[in-house]
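A protein chain is absent from this complex, but the other protein chains hold their places.
Here the chain labels run A, B and C in written order, and each chain numbers its own residues starting at 1.
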Amino acid sequence: MPGNSIGSVFRLTAFGESHGPAIGGVIDGCPAGLPIDALRVQQELDRRRPGSTPLGTSRQEADHVEWLSGMLDGRTLGTPIAFLIRNNDALSADYDALKEVYRPGHADRVYDVKYGLRDHRGGGRSSARVTAAAVVGGAIARQMLLNLGVEVAAFVSQVGEVRVTRWPQDLERRWIDPVRCPDESSSAAMAAAIEEARNEGDSLGGAVSCVIRGLPVGLGEPIYDKLDADLAKAMLSINASKAFAIGEGFGAAGMRGSQHNKLSQGGVTGGISDGDELRFEVAFKPPSTIAMPQQATTRSGDVVMLEARGRHDPCVVPRAVPIVEAMSCLVLADHWLRLRCTRL
Amino acid sequence: MPGNSIGSVFRLTAFGESHGPAIGGVIDGCPAGLPIDALRVQQELDRRRPGSTPLGTSRQEADHVEWLSGMLDGRTLGTPIAFLIRNNDALSADYDALKEVYRPGHADRVYDVKYGLRDHRGGGRSSARVTAAAVVGGAIARQMLLNLGVEVAAFVSQVGEVRVTRWPQDLERRWIDPVRCPDESSSAAMAAAIEEARNEGDSLGGAVSCVIRGLPVGLGEPIYDKLDADLAKAMLSINASKAFAIGEGFGAAGMRGSQHNKLSQGGVTGGISDGDELRFEVAFKPPSTIAMPQQATTRSGDVVMLEARGRHDPCVVPRAVPIVEAMSCLVLADHWLRLRCTRL
Amino acid sequence: MPGNSIGSVFRLTAFGESHGPAIGGVIDGCPAGLPIDALRVQQELDRRRPGSTPLGTSRQEADHVEWLSGMLDGRTLGTPIAFLIRNNDALSADYDALKEVYRPGHADRVYDVKYGLRDHRGGGRSSARVTAAAVVGGAIARQMLLNLGVEVAAFVSQVGEVRVTRWPQDLERRWIDPVRCPDESSSAAMAAAIEEARNEGDSLGGAVSCVIRGLPVGLGEPIYDKLDADLAKAMLSINASKAFAIGEGFGAAGMRGSQHNKLSQGGVTGGISDGDELRFEVAFKPPSTIAMPQQATTRSGDVVMLEARGRHDPCVVPRAVPIVEAMSCLVLADHWLRLRCTRL
Partner (left out) sequence: MPGNSIGSVFRLTAFGESHGPAIGGVIDGCPAGLPIDALRVQQELDRRRPGSTPLGTSRQEADHVEWLSGMLDGRTLGTPIAFLIRNNDALSADYDALKEVYRPGHADRVYDVKYGLRDHRGGGRSSARVTAAAVVGGAIARQMLLNLGVEVAAFVSQVGEVRVTRWPQDLERRWIDPVRCPDESSSAAMAAAIEEARNEGDSLGGAVSCVIRGLPVGLGEPIYDKLDADLAKAMLSINASKAFAIGEGFGAAGMRGSQHNKLSQGGVTGGISDGDELRFEVAFKPPSTIAMPQQATTRSGDVVMLEARGRHDPCVVPRAVPIVEAMSCLVLADHWLRLRCTRL
């Protein structure tokens, strides 16, 4: 069974390779009658774009959403909403040298072994470019959630060894901050760390925190589709993510019950939203592509030295912020509809 | 859409309330011709049982698997395998006092709000007792995986503030160790911490690590049913779990690419098993039920003082070990079958 | 992917072999708060039972529903409703002779080829006995539908060459009529035809019509889960069914638009319930097991003469009536819940 759909009632099926004709998706299950602000969707997509912050890669992908179906006069019809984004800035020639080489830390080898062939151009389907479809899908989901008073805001909480020291108050600042961290002093340190890594031809890991406000009590379907379980799955499906924590996360392991019972569960109790602010965090590994020469293996098993060409982010977490939000919105929209069938 | 099934090709649908007639499940999609060692399934279930270690609750639930369908002469027929476990030792009267009270940290209130009514007896469907069905399902999955040379072993890596200092060599020891920690010196400190918490009427959190050996390259379905994404979901669906980390986990957030590229990705690259040993860790909060008096709210909104009666574990992680293994086996069996449809 | 579940929101997963320990099912997705009249469920099951009419087999299976989960104080909890029916009257020895023989018209051979082994006792999972689980599931679905004013009534419309000459008025009569045909004159002719076939050691095909009243406009999910498409699937999944027709059915093929536009579409237009009475018909082949000697092939490919022992129905359509109703109720309950997510 294939794996390119997420959600059961509000369901996104995504498609596209990094350097193929287009990426995009089909949202099946968006309720009829929802007004869609297409400009706002485009704006969310722009936030994910390489080049959207001065700290990222210099690629300027002109990601433009083209709508194919599911709307009339600015409202959803209740039929599938299909959209695509053309791959305009695909310098496939940059990747010709990689046809026979498996880049270290990338999915090149596992795709080749799994499928018996692979699209070597920019990682094909394993590229982080595929997250653009989720951002569009999430933007539609968000427009439904806003109607309900649900707000989803993520921000960068860690870059390398720099971690936010206090919980940010004004989350709206994230969009004007180049690191997507609304805590100004932390942001400056993070930006410096990223520049340092770039200058050294290296890359940095980081973390993104997410806050969800306005959720009703009741979202989440025990015992296997709990709200936090579906959020964890959605987050681990984002390229380069390595960990998910809700509430006190790994910190809870070191606590006593008398202590933990006084804290928030993170907004989910028994797998169901409990009315508290929902808070989780996601860890991302440092990008595997670095400017320093690295050992790599070829399809035939030889070891070669590889120097990355092309343009690459030294740290992906600023661009991960809109993706974490989008994946959250997809999960919440799905569970919000699922809740409708719980009672007689 | 309901949430009591896990897996798409190898699929467990679980049922049962803590103090209802029985809990159990139906496995649909187990291939035909698999020899089933029923004694071994019972043995795995016994490891989850309260009272299976001297450190747990004194309840002695006689969990006995009764097979209803799907097998003939010790082999699977390719038809659904149904099983049940009677709830024998259900002292529902212990819970009568809780009919109008929402226990702190428990799912009592969210179930009531979500469904409009709830089974107050022992938490009903939100009880950790429901994990027994997963253990049986996972035991069937494991018998399929063993045929393929796949081994799944979990162990306690943290209890409160006590953490294993080194990676255990002999994982088989976990079953003879009362804390399910194969590292003897750590185990002793963990056991002492648990006894101390019990004596103080308190409880402790902890963590479970899991190692999977013998996986072929290729398990995992991009881009939304990645192997690590499905493992994260399965782990977060276990009662009281709060975090999941694969490979370096949150540690990766603080690393540089030149450093992380030299390490294992944790056995999964790009969402697909890469042939390395797969390693992940799950954090569990301390049990919310403690012997100390706690404030609780009633259905009508009053605040009352609650003193837990009944018999409860001061630390659940030793009993979580077979559950983490079982959930892992369910995910792996499903993905192993899904892999069959990848190529022409 | 396995096939023992039906429905997506109101979802029955069935299990059990004809001569295994039990058959049964799990209903996941039944809304919370539905009062369940267990006696009425048992009554519906009794109508399917062999021996429930004087015209059927002499087997007297004491089909008793045992409830395992999902209810408290006579109401559904919103958790999975599991049930089982023990196989008491299983004279497996009757079937020993069939271990190496494939009965003509039965699924013996295809199961053996598909799964590599089979349960030869009474057809195993291919036995019509498995429909008992659907009858219980459908009875639960019906109790939800009755709340909504939806009534589902099926009746025998054809036995061999005897066809009802007019549409019956009083459908309630079907349960007191031995042929389950509320048209008295047709019923007498049908009963005579069945007795004649029995005396000759032969069997008869037939048809069942179904009427659904009180449906709201809007049930059915274009473009692949249309209401009539899901009904057709449910009916073709019943043992021995060979055809499904809605509205004018095959008669519509011979009509002109000017003529057909004046008729009902059968209650479904464009795949969506349109407010008219819904009417469809299902054809059943004659039972393959007959008392006359027949040629059969063995597992090793030899041709042998086979004389059926055991007790068998000369005509199954009277017993198919509650099954057609149950399968209809399952489809309608599912679509009724799915409708809840159509609009904002």
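Miscellaneous remarks
Here is the rule we go by: a residue touches a chain if its C-beta (ideal position, glycine included) is under 8 Å from a C-beta of that chain, and two chains touch if they have at least 3 such contacts.
Nothing here was measured: the structure is a model prediction, and the numbers come from that model.
Across the entire complex, the residue among C:Ile36, C:Val135, C:Ala153 or C:Ala229 in touch with the chain not shown is C:Ala229. Contact with the omitted chain, checked across C:Pro168, C:Pro182, C:Gly205 or C:Pro322, is made by C:Gly205. Interface residues of subunit A facing the missing partner chain: 1-5, 8-9, 11, 13-17, 20-26, 28-29, 32-33, 66-70, 72, 75, 77-82, 84, 114-119, 124-125. Against the chain not displayed here, subunit C makes contact via residues 1-6, 8-9, 14, 104-107, 109-111, 113-116, 125-126, 130, 158, 160-161, 197, 202-207, 217-218, 220-226, 228-237, 239, 242-261, 265-266, 269-274, 283-290, 292, 294, 338-339, 341-343.
Where subunit B meets the chain that is not shown, the touching residues are 1, 8-9, 29, 31-34, 78-79, 144, 147, 222, 337, 340-344.
Rule of thumb we're sticking to: only the chains that are shown with their structure count from here on.
Using CA-based centroids throughout, the chain positioned farthest away from subunit A is C. Note: centroid distance subunit B to subunit C, computed from Cα atoms, is 39 Å.
Computed from the mean C-alpha positions, the centre of subunit A lies at a distance of 27 Å from the centre of subunit B. Note on chain placement: the centre of subunit A and the centre of subunit C lie 47 Å apart, centres being C-alpha means. In subunit B, the residues touching two or more other chains are 1-5, 8-9, 14, 114-116, 125.
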